[in-house]
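The following block contains the structure, expressed as C-alpha coordinates.
Note that one protein chain of the assembly has been removed; the remaining protein chains are unaltered in position.
Lettered A and B in written order, each chain numbered from 1.
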Amino acid sequence: MSLEAKIEAILFYKAEAVTVSQLVKWLSVSTEEIESSLNQLGGNLAERGVRIIRQGEEVMLGTASEAGAIIEQITKEELSRDLGKAALETLTLIIYEGPLARAEIDYVRGVNSSFILRHLLVRGLIEREIDKKDARRFIYRPTLDLLRHLGIEKVEDLPEFETIKKQVANFLTEQVLVNIEQSNEDGTEN
Amino acid sequence: MSLEAKIEAILFYKAEAVTVSQLVKWLSVSTEEIESSLNQLGGNLAERGVRIIRQGEEVMLGTASEAGAIIEQITKEELSRDLGKAALETLTLIIYEGPLARAEIDYVRGVNSSFILRHLLVRGLIEREIDKKDARRFIYRPTLDLLRHLGIEKVEDLPEFETIKKQVANFLTEQVLVNIEQSNEDGTEN
Partner (left out) sequence: MEENFRVKIADFEGPLDLLLNLIEKRKMHISQVSLAQVADGYVNYLKNQENQSMELMANFIMVASTLMLIKSLALLPGLQLSEEEKESVSDLEDRLKRLQRVRDLSRHLKERFGKDIIFGREEGSAPVIVFSPTREITLPGLFEAVKRLLNNLPTKEIIPQTIIKKVISLEEVISDLAERVSRALKMSFGDFVKDKKDKVNIIVSFLGMLELVKQGAINIEQKAHFAEIEMENKSVGVPRY
(Lines give C-alpha, C1' and ligand atoms only; values in the text may rest on other atoms or scores of the structure.)
Protein backbone atom coordinates (compact mmCIF):
# COMPACT_ATOMS: atom_id res chain seq x y z
CA MET A 1 0.00 0.00 0.00
CA SER A 2 1.41 3.40 -0.97
CA LEU A 3 2.24 6.03 1.61
CA GLU A 4 -0.31 8.27 -0.05
CA ALA A 5 -3.07 5.67 0.41
CA LYS A 6 -2.09 5.14 4.03
CA ILE A 7 -2.33 8.87 4.71
CA GLU A 8 -5.70 8.98 3.00
CA ALA A 9 -6.94 6.10 5.17
CA ILE A 10 -5.74 7.78 8.36
CA LEU A 11 -7.28 11.14 7.49
CA PHE A 12 -10.56 9.46 6.61
CA TYR A 13 -10.58 7.44 9.80
CA LYS A 14 -9.61 10.30 12.12
CA ALA A 15 -12.27 12.57 10.59
CA GLU A 16 -10.56 15.59 12.16
CA ALA A 17 -7.44 17.65 11.79
CA VAL A 18 -4.17 15.75 12.00
CA THR A 19 -0.76 17.38 12.12
CA VAL A 20 2.11 16.60 9.78
CA SER A 21 4.23 15.58 12.76
CA GLN A 22 1.57 13.10 13.89
CA LEU A 23 1.67 11.51 10.44
CA VAL A 24 5.47 11.39 10.60
CA LYS A 25 5.28 9.59 13.91
CA TRP A 26 2.52 7.16 13.00
CA LEU A 27 3.96 6.20 9.65
CA SER A 28 7.64 6.28 10.68
CA VAL A 29 8.78 8.23 7.65
CA SER A 30 10.42 11.63 7.19
CA THR A 31 8.61 14.95 7.10
CA GLU A 32 9.69 15.31 3.46
CA GLU A 33 8.06 12.02 2.51
CA ILE A 34 4.82 13.01 4.24
CA GLU A 35 4.85 16.40 2.56
CA SER A 36 5.44 14.95 -0.89
CA SER A 37 2.74 12.31 -0.40
CA LEU A 38 0.33 14.96 0.82
CA ASN A 39 1.05 16.93 -2.33
CA GLN A 40 0.41 13.88 -4.47
CA LEU A 41 -2.79 13.09 -2.62
CA GLY A 42 -3.91 16.69 -2.99
CA GLY A 43 -3.29 16.49 -6.73
CA ASN A 44 -5.16 13.21 -7.09
CA LEU A 45 -8.13 14.52 -5.15
CA ALA A 46 -8.28 17.79 -7.10
CA GLU A 47 -11.22 16.68 -9.26
CA ARG A 48 -12.91 14.44 -6.76
CA GLY A 49 -15.68 14.79 -4.19
CA VAL A 50 -13.24 14.82 -1.28
CA ARG A 51 -10.36 17.29 -0.88
CA ILE A 52 -7.46 18.01 1.39
CA ILE A 53 -7.73 21.14 3.51
CA ARG A 54 -4.52 22.49 4.91
CA GLN A 55 -3.66 25.24 7.34
CA GLY A 56 -0.12 25.41 8.68
CA GLU A 57 0.79 22.08 10.22
CA GLU A 58 -2.77 20.75 10.12
CA VAL A 59 -4.46 18.69 7.43
CA MET A 60 -7.88 17.12 7.14
CA LEU A 61 -10.18 15.68 4.53
CA GLY A 62 -13.39 17.47 3.66
CA THR A 63 -16.08 17.44 1.00
CA ALA A 64 -15.45 19.51 -2.13
CA SER A 65 -16.87 23.03 -1.77
CA GLU A 66 -18.87 22.44 -4.96
CA ALA A 67 -20.74 19.72 -3.07
CA GLY A 68 -21.59 22.13 -0.24
CA ALA A 69 -25.17 22.67 -1.33
CA ILE A 70 -25.83 18.92 -1.58
CA ILE A 71 -24.43 18.19 1.87
CA GLU A 72 -26.39 21.08 3.33
CA GLN A 73 -29.56 19.29 2.28
CA ILE A 74 -28.72 16.20 4.27
CA THR A 75 -26.90 17.63 7.26
CA LYS A 76 -28.43 18.09 10.68
CA GLU A 77 -25.61 20.41 11.76
CA GLU A 78 -26.50 23.95 12.59
CA LEU A 79 -24.65 26.08 10.08
CA SER A 80 -23.17 29.42 10.97
CA ARG A 81 -23.36 32.01 8.27
CA ASP A 82 -23.57 35.29 10.10
CA LEU A 83 -20.45 37.34 10.55
CA GLY A 84 -20.69 40.91 11.79
CA LYS A 85 -18.47 43.69 10.53
CA ALA A 86 -16.09 43.46 13.49
CA ALA A 87 -15.77 39.70 13.06
CA LEU A 88 -15.17 40.04 9.32
CA GLU A 89 -12.47 42.66 9.73
CA THR A 90 -10.70 40.82 12.50
CA LEU A 91 -10.73 37.56 10.54
CA THR A 92 -9.47 39.36 7.43
CA LEU A 93 -6.58 40.82 9.39
CA ILE A 94 -5.70 37.47 10.90
CA ILE A 95 -5.86 35.62 7.58
CA TYR A 96 -4.06 38.13 5.37
CA GLU A 97 -1.60 39.56 7.88
CA GLY A 98 -1.55 36.88 10.56
CA PRO A 99 -0.55 35.37 12.78
CA LEU A 100 -1.00 38.52 14.82
CA ALA A 101 -0.95 39.53 18.47
CA ARG A 102 -3.90 41.34 19.97
CA ALA A 103 -1.95 44.57 20.27
CA GLU A 104 -1.46 44.61 16.50
CA ILE A 105 -5.12 43.89 15.82
CA ASP A 106 -6.15 46.64 18.24
CA TYR A 107 -3.69 48.98 16.59
CA VAL A 108 -5.13 48.55 13.10
CA ARG A 109 -8.78 48.45 14.14
CA GLY A 110 -8.38 51.32 16.59
CA VAL A 111 -10.44 49.56 19.24
CA ASN A 112 -10.00 46.95 21.91
CA SER A 113 -10.49 43.58 20.22
CA SER A 114 -10.62 41.28 23.22
CA PHE A 115 -14.34 40.61 22.99
CA ILE A 116 -14.36 39.92 19.31
CA LEU A 117 -11.30 37.68 19.60
CA ARG A 118 -12.94 35.73 22.37
CA HIS A 119 -16.09 35.40 20.30
CA LEU A 120 -14.11 34.06 17.34
CA LEU A 121 -12.15 31.68 19.57
CA VAL A 122 -15.35 30.28 21.02
CA ARG A 123 -16.76 29.82 17.53
CA GLY A 124 -13.62 27.95 16.60
CA LEU A 125 -12.80 30.26 13.68
CA ILE A 126 -9.43 31.27 15.11
CA GLU A 127 -7.01 29.75 17.55
CA ARG A 128 -4.26 31.21 19.63
CA GLU A 129 -0.87 30.17 20.82
CA ILE A 130 1.87 31.75 22.86
CA ASP A 131 3.99 34.07 20.74
CA LYS A 132 7.41 32.54 20.34
CA LYS A 133 8.93 35.98 20.04
CA ASP A 134 7.29 37.23 23.22
CA ALA A 135 6.05 34.65 25.70
CA ARG A 136 3.86 37.19 27.52
CA ARG A 137 1.39 37.38 24.70
CA PHE A 138 -0.69 35.25 22.34
CA ILE A 139 -0.79 35.27 18.59
CA TYR A 140 -3.96 34.44 16.68
CA ARG A 141 -4.32 32.52 13.45
CA PRO A 142 -7.04 30.97 11.28
CA THR A 143 -8.36 27.45 11.91
CA LEU A 144 -9.31 24.71 9.49
CA ASP A 145 -12.91 25.38 10.51
CA LEU A 146 -12.58 28.92 9.20
CA LEU A 147 -11.25 27.62 5.87
CA ARG A 148 -14.13 25.13 5.75
CA HIS A 149 -16.68 27.88 6.22
CA LEU A 150 -15.02 29.96 3.52
CA GLY A 151 -15.09 26.97 1.19
CA ILE A 152 -11.33 27.17 0.54
CA GLU A 153 -8.75 24.42 0.82
CA LYS A 154 -5.90 26.70 1.88
CA VAL A 155 -5.54 30.41 2.64
CA GLU A 156 -3.67 30.92 -0.63
CA ASP A 157 -6.96 30.25 -2.45
CA LEU A 158 -8.26 33.62 -1.30
CA PRO A 159 -8.05 36.41 -3.89
CA GLU A 160 -5.11 38.81 -3.59
CA PHE A 161 -3.55 36.59 -0.94
CA GLU A 162 -0.01 36.45 -2.31
CA THR A 163 0.10 40.13 -3.22
CA ILE A 164 -1.05 41.24 0.21
CA LYS A 165 1.31 38.85 1.99
CA LYS A 166 4.19 40.39 0.11
CA GLN A 167 3.06 43.93 0.86
CA VAL A 168 2.68 43.08 4.52
CA ALA A 169 6.11 41.49 4.66
CA ASN A 170 7.67 44.64 3.21
CA PHE A 171 5.65 46.83 5.49
CA LEU A 172 6.44 44.77 8.56
CA THR A 173 10.15 45.24 8.28
CA GLU A 174 9.52 48.97 8.57
CA GLN A 175 6.93 48.59 11.26
CA VAL A 176 8.63 46.22 13.65
CA LEU A 177 9.85 49.03 15.84
CA VAL A 178 6.51 50.76 16.04
CA ASN A 179 4.74 47.53 16.90
CA ILE A 180 7.15 46.65 19.62
CA GLU A 181 6.61 50.03 21.22
CA GLN A 182 2.89 49.62 20.88
CA SER A 183 2.81 46.23 22.53
CA ASN A 184 5.04 47.38 25.33
CA GLU A 185 2.64 50.17 26.08
CA ASP A 186 -0.72 48.43 25.75
CA GLY A 187 0.29 44.82 25.90
CA THR A 188 -1.97 43.65 28.71
CA GLU A 189 -3.41 40.40 27.48
CA ASN A 190 -6.06 38.52 29.39
CA MET B 1 -18.95 18.48 -10.71
CA SER B 2 -19.44 14.88 -11.82
CA LEU B 3 -22.14 12.66 -10.36
CA GLU B 4 -19.40 10.33 -9.18
CA ALA B 5 -17.73 13.14 -7.20
CA LYS B 6 -21.07 14.15 -5.70
CA ILE B 7 -21.71 10.60 -4.54
CA GLU B 8 -18.21 10.42 -3.10
CA ALA B 9 -18.82 13.62 -1.14
CA ILE B 10 -22.07 12.30 0.33
CA LEU B 11 -20.60 8.92 1.25
CA PHE B 12 -17.61 10.64 2.84
CA TYR B 13 -19.84 12.91 4.85
CA LYS B 14 -22.33 10.32 6.09
CA ALA B 15 -21.15 8.35 9.08
CA GLU B 16 -23.43 5.43 8.31
CA ALA B 17 -24.41 3.46 5.24
CA VAL B 18 -26.62 5.14 2.65
CA THR B 19 -29.08 3.35 0.38
CA VAL B 20 -29.09 3.66 -3.38
CA SER B 21 -32.62 5.05 -3.24
CA GLN B 22 -31.48 7.78 -0.84
CA LEU B 23 -28.81 8.77 -3.33
CA VAL B 24 -31.42 8.77 -6.10
CA LYS B 25 -33.58 11.12 -4.04
CA TRP B 26 -30.81 13.50 -2.90
CA LEU B 27 -29.22 13.81 -6.32
CA SER B 28 -32.44 13.71 -8.40
CA VAL B 29 -31.12 11.21 -10.94
CA SER B 30 -32.15 7.70 -11.96
CA THR B 31 -31.17 4.50 -10.19
CA GLU B 32 -29.22 3.47 -13.30
CA GLU B 33 -27.14 6.64 -13.20
CA ILE B 34 -26.38 6.11 -9.52
CA GLU B 35 -25.42 2.49 -10.12
CA SER B 36 -23.09 3.30 -12.97
CA SER B 37 -21.43 6.15 -11.05
CA LEU B 38 -21.01 3.87 -8.05
CA ASN B 39 -19.27 1.38 -10.30
CA GLN B 40 -16.98 4.03 -11.64
CA LEU B 41 -16.23 5.31 -8.14
CA GLY B 42 -15.52 1.75 -6.97
CA GLY B 43 -13.03 1.37 -9.81
CA ASN B 44 -11.32 4.66 -9.11
CA LEU B 45 -10.97 3.90 -5.43
CA ALA B 46 -9.60 0.38 -6.00
CA GLU B 47 -6.00 1.38 -5.26
CA ARG B 48 -6.68 4.05 -2.73
CA GLY B 49 -6.78 4.30 1.06
CA VAL B 50 -10.55 4.60 1.13
CA ARG B 51 -12.83 2.05 -0.58
CA ILE B 52 -16.50 1.53 -1.29
CA ILE B 53 -18.23 -1.07 0.83
CA ARG B 54 -21.46 -2.35 -0.67
CA GLN B 55 -24.04 -4.66 0.83
CA GLY B 56 -27.20 -5.06 -1.21
CA GLU B 57 -28.88 -1.67 -1.35
CA GLU B 58 -26.47 -0.09 1.12
CA VAL B 59 -23.19 1.66 0.33
CA MET B 60 -20.61 3.36 2.48
CA LEU B 61 -16.98 4.37 2.42
CA GLY B 62 -14.46 2.66 4.65
CA THR B 63 -10.71 2.48 5.05
CA ALA B 64 -8.85 -0.05 2.91
CA SER B 65 -8.34 -3.33 4.74
CA GLU B 66 -4.56 -3.05 4.20
CA ALA B 67 -4.63 0.03 6.42
CA GLY B 68 -6.23 -1.92 9.27
CA ALA B 69 -3.00 -2.52 11.16
CA ILE B 70 -1.82 1.07 11.10
CA ILE B 71 -5.22 2.36 12.18
CA GLU B 72 -5.39 -0.10 15.05
CA GLN B 73 -1.95 1.01 16.16
CA ILE B 74 -2.96 4.68 16.05
CA THR B 75 -6.12 4.04 18.05
CA LYS B 76 -4.22 2.17 20.73
CA GLU B 77 -1.61 4.85 20.96
CA GLU B 78 -4.20 7.61 21.16
CA LEU B 79 -6.03 5.86 23.97
CA SER B 80 -2.90 5.30 26.00
CA ARG B 81 -1.81 8.91 25.75
CA ASP B 82 -2.40 11.41 28.53
CA LEU B 83 -5.31 13.79 28.16
CA GLY B 84 -3.36 16.98 28.62
CA LYS B 85 -4.34 20.13 30.48
CA ALA B 86 -7.06 21.41 28.18
CA ALA B 87 -8.93 18.10 27.98
CA LEU B 88 -8.58 17.53 31.71
CA GLU B 89 -10.06 20.97 32.42
CA THR B 90 -12.95 20.29 30.08
CA LEU B 91 -13.59 16.95 31.72
CA THR B 92 -13.52 18.53 35.17
CA LEU B 93 -15.97 21.18 34.09
CA ILE B 94 -18.38 18.52 32.88
CA ILE B 95 -18.02 16.49 36.08
CA TYR B 96 -18.54 19.44 38.42
CA GLU B 97 -21.03 21.39 36.42
CA GLY B 98 -22.62 18.90 34.03
CA PRO B 99 -24.75 18.21 32.25
CA LEU B 100 -23.64 21.08 30.04
CA ALA B 101 -24.21 22.03 26.43
CA ARG B 102 -21.19 22.59 24.21
CA ALA B 103 -21.91 26.30 23.97
CA GLU B 104 -21.69 26.58 27.76
CA ILE B 105 -18.44 24.64 27.89
CA ASP B 106 -16.97 26.80 25.11
CA TYR B 107 -18.09 29.91 26.91
CA VAL B 108 -16.48 29.02 30.22
CA ARG B 109 -13.26 27.87 28.58
CA GLY B 110 -13.15 30.73 26.11
CA VAL B 111 -12.25 28.45 23.21
CA ASN B 112 -14.01 25.96 20.98
CA SER B 113 -14.16 22.52 22.57
CA SER B 114 -15.51 20.27 19.81
CA PHE B 115 -12.33 18.23 19.28
CA ILE B 116 -11.77 17.73 22.97
CA LEU B 117 -15.37 16.64 23.53
CA ARG B 118 -15.07 14.15 20.73
CA HIS B 119 -11.92 12.76 22.27
CA LEU B 120 -13.52 12.46 25.71
CA LEU B 121 -16.52 10.70 24.16
CA VAL B 122 -14.32 8.17 22.35
CA ARG B 123 -12.55 7.40 25.59
CA GLY B 124 -15.83 6.72 27.32
CA LEU B 125 -15.19 9.43 29.91
CA ILE B 126 -18.28 11.44 29.02
CA GLU B 127 -21.53 10.73 27.24
CA ARG B 128 -23.97 12.92 25.47
CA GLU B 129 -27.70 13.07 25.00
CA ILE B 130 -30.12 15.40 23.29
CA ASP B 131 -30.92 18.41 25.44
CA LYS B 132 -34.53 18.17 26.59
CA LYS B 133 -34.73 21.97 26.71
CA ASP B 134 -33.43 22.40 23.16
CA ALA B 135 -33.62 19.42 20.83
CA ARG B 136 -31.08 20.90 18.42
CA ARG B 137 -28.22 20.45 20.83
CA PHE B 138 -26.51 17.84 22.95
CA ILE B 139 -25.66 17.97 26.61
CA TYR B 140 -22.61 16.24 28.06
CA ARG B 141 -22.24 14.43 31.37
CA PRO B 142 -19.69 12.13 33.03
CA THR B 143 -20.13 8.39 32.46
CA LEU B 144 -20.80 6.00 35.33
CA ASP B 145 -17.55 4.28 34.42
CA LEU B 146 -15.72 7.50 35.13
CA LEU B 147 -17.35 8.02 38.54
CA ARG B 148 -16.56 4.43 39.43
CA HIS B 149 -12.96 4.94 38.34
CA LEU B 150 -12.74 7.96 40.63
CA GLY B 151 -14.14 5.87 43.46
CA ILE B 152 -17.19 8.04 44.03
CA GLU B 153 -20.85 7.18 43.76
CA LYS B 154 -22.17 10.59 42.81
CA VAL B 155 -20.69 13.91 41.73
CA GLU B 156 -21.61 15.48 45.09
CA ASP B 157 -18.79 13.42 46.61
CA LEU B 158 -16.21 15.47 44.71
CA PRO B 159 -13.94 17.77 46.76
CA GLU B 160 -15.53 21.17 47.45
CA PHE B 161 -18.36 20.30 45.11
CA GLU B 162 -20.86 22.92 46.30
CA THR B 163 -18.42 25.85 46.38
CA ILE B 164 -17.02 25.19 42.95
CA LYS B 165 -20.40 24.57 41.39
CA LYS B 166 -21.59 27.90 42.72
CA GLN B 167 -18.59 29.79 41.31
CA VAL B 168 -19.07 28.43 37.83
CA ALA B 169 -22.83 28.93 38.00
CA ASN B 170 -22.25 32.58 38.91
CA PHE B 171 -20.01 32.99 35.93
CA LEU B 172 -22.55 31.39 33.62
CA THR B 173 -25.35 33.70 34.77
CA GLU B 174 -23.11 36.68 33.98
CA GLN B 175 -23.00 35.31 30.47
CA VAL B 176 -25.98 37.39 29.35
CA LEU B 177 -24.20 40.62 30.14
CA VAL B 178 -20.94 39.79 28.42
CA ASN B 179 -22.75 38.36 25.43
CA ILE B 180 -24.61 41.60 24.93
CA GLU B 181 -21.31 43.42 24.75
CA GLN B 182 -20.08 40.86 22.28
CA SER B 183 -23.07 41.13 20.03
CA ASN B 184 -22.82 44.90 20.13
CA GLU B 185 -19.34 44.75 18.88
CA ASP B 186 -20.08 42.00 16.45
CA GLY B 187 -23.56 42.76 15.30
CA THR B 188 -23.19 45.98 13.34
CA GLU B 189 -23.59 45.16 9.71
CA ASN B 190 -23.35 47.86 7.13
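The rule is simple: a contact is a pair of C-beta atoms (placed from the backbone, for glycine too) under 8 Å apart; a residue touches a chain by one contact, two chains touch by 3 or more.
All values reported here derive from a predicted model rather than from experimental measurement.
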item	value
Option touching the unshown chain, where B:Ala15, B:Ala69 or B:Ala135 are the choices	B:Ala15
Option touching the unshown chain, where A:Ala46, A:Val111 or A:Ile130 are the choices	A:Val111
Residues from chain A at the interface with the omitted partner, ascending	12-13, 15-16, 51, 53, 60-66, 68-69, 71-72, 75, 77, 79-83, 85-86, 88-89, 91-93, 95-97, 107-112, 114-115, 118, 147-153, 158-160, 164, 175, 178, 185-186, 188, 190
In chain B, positions touching the absent partner	9, 12-16, 75, 79-83, 85, 88-89, 91-93, 95-96, 108-110, 118, 121-125, 143, 145-146, 149-152, 158-160, 164, 167-168, 171, 178, 184-185, 188
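Definition applied: only the chains that are shown with their structure count from here on.
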item	value
Cα-centroid distance, chain A relative to chain B, in whole angstrom	20
Touch list for chain B against partner chain A, complex	1-2, 4-10, 12-14, 26-27, 47-50, 61, 63-64, 66-67, 70-71, 73-74, 77, 106-107, 110-112, 114-115, 118, 136, 178, 181-183, 185-190
